[in-house]
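Here the complex is missing a single protein chain, while all its other protein chains stay put.
We just call them A and B in the order they show up, numbering each chain from 1.
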Amino acid sequence: MIYRETGTFITSYLEDRKLFPIPFDKWAMAVFMLFMIFVVPFIASDYWLAAHLIPILAYGTAALGLNLLTGMTGQLSLGTAGFMCFGAFFTFNIMLRSPEWMNLPLAMVLAGSVTGVIGIIFGLPSIRIKGFYLLVSTLAAQYFALWFFRSYPYFLNYATATVTLPDHHFDLFGIGETFDVDMASFEAKYLMSLGIVTALALFAKNLMRSATGRNFMAVRDMDIAASVIGIPVIRTKMLAFFVSCFYCGVGGALFCYAYLQVLGIRTFEMNRSFEILFMAIIGGLGSIAGSFYGTVLVYEFPILFSWAGDYLFKGAFDTAVVDNVAKITYGILIIALLIREPGGLAALWATAKQKLRTWPFPH
Amino acid sequence: MAAGNPILQIDNITLVFGGVTALNGISFDVAEGEICAVIGPNGAGKSSMLNVINGVYVPQEGRVVFKGQDCTRMRPRQIAQLGMARTFQNIGLFQGMTVLENILTGRCMKIRSTWLEQGLNIGRARREEVENRRAVEEVIEFLHLQGIRKTPVGKLPYGLQKRVELARALVAEPTMLLQDEPMTGMNLEEKKDMSCFALEINREYGTTIVLIEHDMSVVMDISDHVVVLDYGAKIGDGTPDEVKNNQDVIDAYLGVTH
Partner (left out) sequence: MGFDWVFFTELIVGGLMSGVMYSLVAIGFVLIYKSSGIFNFAQGTMLLFAALTFVKLTEGGVNFWVALPVSMGTMVVFGILVERFMMRPLANQSLLSLFMATVGLAILIEGLAQYMWDSAIHGLQLADFLDLALLDPVNMTIFVVDYIEWLDILISKFDVFATIVAGTMILILAVFFQKTRTGMSLRAVSDDHLAAMAVGIPLSRVWALVWAVTGIIALIAGLLWAERVSVSFTLVEAVLKALPVILIGGLTSIPGAIVGGLIIGVGEKLGEIYLGDLIGVQGIETWFSYFIALVFLLFRPSGLFGLKTIERV
């Protein structure tokens, strides 16, 4: 009898911990993923893949990385593009300087790990420095990364400004040659990015609902209480820097390999860090799905805006004007969102879902 | 509960902040299995005393010995690993997390799986999650928190937050529990519940409790041992009856000017 009871306990606790407690969500997610994998590559044009889906996946990875650090662990960072820079350059160099059997996903994991270690180094000051004071360390990382790759052209294989990433880097275990498919096509790049991003998002989701994730959030919310209940605060912060920078590094690699197709330092200027910070903020700090909502909005907003401007005013305004109006609207949007809902799009979505669940009879 | 050997020895502790002497040469012992109340007017140094005991503040002088180990200079985490848990005067919950998540953090020292296992959600990590959940459920039942598992702690009323904080301390299965004003700001009903919890914890698990409390009737009811602080100095130490009749203590509480 007792045995039976424990048995049901286990299943119910696991049940309670499921990723998608509501069956509808689970099915919706499954359908969405199947659509993204099996339908999108066939119906989406190269333009849609190259100019929308792939960059969103790359940006989203970096935004997720930043969110793990800032949203989950409360360590503010302005060095995202710097860490992406490390990831992208290391990936390229690993591909360039390794024997045949090396492949891109593995290179990204290795490069991401090295970036993670660099992240730990720049995260070390967080042991002593808190809050806004930590900005200085992450800014140092940003500028150090740019300076480093500018000063040592070895890492850019002595090219001036940019290198075009060679197609053969994209081959996976000789699949391309064997089956005579173009592994450097947009479809292939999209599928590779989608695979990597899905794996990383799933990993992050699991991490966040386990002890490590709770430690992250505990450190964010009140680090003294965290240390008093026995959470290793320093180790937790360092781990957050490692994981976050790993994600940013992979994001940087995707950004160059899958999206831009070239590698250059200018890709990772300060502005990029800000852009990704906005993605994480607008999407919702502390939410994994939010990182992607924010990415879609921030990335698509100016495109939509200028498209709408063209469409409505038939080019009556030049692009600079539309650009600036987009920025103004966008700034107001951020402030309004923070006033209405500091949790970002993710929180808005959660509220909307809650309302839908009880619709049409609230209470 | 009958007093045993001293489990905690406070030896001549002095703690200074800038110009303020928060604690001035304080010594007392806490016996294994007792409920020890620390009382005193506001600003007497009670919270500072708890902070010294579990390593949040490092005293300028003196020693804290817990279970025979000198832990004066240990970090809070090391002291927690020796079996000390605590609650805070101004609620030390993690405000961005739910009740369940908050209480689960109390099990952090029992985790053996690595972050990689947790991220991949395999083997040990899954098992531990279930084990810890079971321990948490026991405490939830004990403190009657069933209805609010998934509520963000920030949304709870003050009294319930204090109870959640106690739950988080308890799931760590501590040998010693420090409570900083667990009943302040509660109504009579809630106070009664809280004192019952303290007594039950003490009786059932043999947990030694050091608590700070202002309500004298509660203190007299539940404690085996009372330490009185005033302006950073110890002015009384003994059984509730002894302390009640101590002239210094009476003066301090009646506000006789020094």
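We take it that a contact is a pair of C-beta atoms (placed from the backbone, for glycine too) under 8 Å apart; a residue touches a chain by one contact, two chains touch by 3 or more.
Being a predicted model, the structure only gives us computed values, none of them experimental.
Trainee: One chain isn't displayed here. Which of the visible ones does it touch?
Mentor: Visible chains that the missing one touches: A, B.
Trainee: Out of A:Val243, A:Leu277 or A:Leu297, point to the residue that touches the absent chain in the complete complex.
Mentor: Checking the options A:Val243, A:Leu277 or A:Leu297, the one contacting the hidden chain is A:Leu277.
Trainee: Given that one chain is not shown, which residue among A:Val181, A:Ala199, A:Leu304 or A:Ile332 touches it?
Mentor: A:Ile332
Trainee: Of A:Lys130, A:Arg235 or A:Arg357, which residue touches the hidden chain?
Mentor: Only one of A:Lys130, A:Arg235 or A:Arg357 touches the chain omitted from view, namely A:Lys130.
Trainee: Can you tell me which of A:Ile43, A:Ala320 or A:Leu356 touches the chain that was removed from the display?
Mentor: A:Ala320
Trainee: If the hidden chain were put back, which of A:Met36, A:Ala51, A:Leu139 or A:Leu348 would touch it?
Mentor: Residue touching the absent chain, from the options given: A:Leu139.
Trainee: Identify the residues of subunit B touching the omitted chain, counting contacts across the whole complex.
Mentor: Touch with the absent chain occurs at residues 17, 47, 51, 56-57, 88-90, 92.
Trainee: By the contact criterion defined above, which parts of subunit A meet the unshown chain? Give residue numbers in ascending order.
Mentor: Touch set of subunit A with respect to the missing chain: 74, 76, 125, 128-133, 135-137, 139-140, 143-144, 146-147, 150-151, 224-225, 228, 270, 274, 277-278, 281, 285, 320-321, 323-335, 338-339, 342.
One rule holds for everything that comes next: only the chains that are shown with their structure count from here on.
Trainee: What residues on subunit A touch subunit B, complex-wise?
Mentor: Result: residues 9-10, 13-14, 16-17, 203-204, 206-207, 210-215, 217-218, 220-222, 224-233, 239, 243, 286 of subunit A touch subunit B.
Trainee: In the complex, go through subunit B and note every residue touching subunit A.
Mentor: Interface residues on the subunit B side: 54-56, 75-77, 80-81, 85-86, 88, 92-97, 101, 104-109, 111, 113, 115, 118-121, 125-126, 128-130, 132-134, 137, 168-169, 172.
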